[in-house]
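Below you'll find the structure I mean.
Only a single protein chain was left out; the remaining protein chains are all shown in position.
Take a look at chain A:
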Amino acid sequence: MPAPDFAEEIRELNLNFLILAQRMAHDNVAAAAVKLGVAEEDLRWLQTLSPAKLVRLAQGAMLVPQFRFDGALLKQLAGDVGRDEAAAQLHALILAQAKPRKSPIVGDDDGEKT
């Protein structure tokens, strides 16, 4: 039995993410940027992509979306539960907001960042 390479799963996850990002950006770019942790410029670029291009972007057995927080915060978000679970969760969410968002990745056609 061949070892699983998870390529299919990764492709599906990528595609799910890209389609969701497109939909959210279409609904409200500013809100989508905050929720996804992706720069608005990148979301706008993503919106212009055709389905065929999305599929191509999703292929390649490498994950497109990535962790946006550092380890300490991830641990806290995962449930570093203190006395009050709800409070701990809100605390982690507030700290998540303080982290700087990613700067745009996708540059203009001439290769310069917008």
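One rule holds for everything that comes next: a residue touches a chain if its C-beta (ideal position, glycine included) is under 8 Å from a C-beta of that chain, and two chains touch if they have at least 3 such contacts; residues count from 1.
Everything below uses one rule, namely that contacts and distances are computed from a predicted model.
Asker: Looking at what's absent rather than what's present, what does UniProt name the missing chain, "Formate C-acetyltransferase", "Heme chaperone HemW", "Flagellar transcriptional regulator FlhC" or "Phenylacetate-CoA oxygenase subunit PaaC"?
Answerer: "Flagellar transcriptional regulator FlhC"
Asker: Which listed residue, A:L18, A:A33 or A:A58, touches the chain dropped from view?
Answerer: Answering carefully, the residue with contact to the hidden chain is A:A33.
Asker: For chain A, which positions touch the chain that isn't shown here?
Answerer: Chain A touches the chain not shown through residues 26-31, 33-35, 40, 82-84, 86-87, 89-91, 93-95, 97-98, 101.
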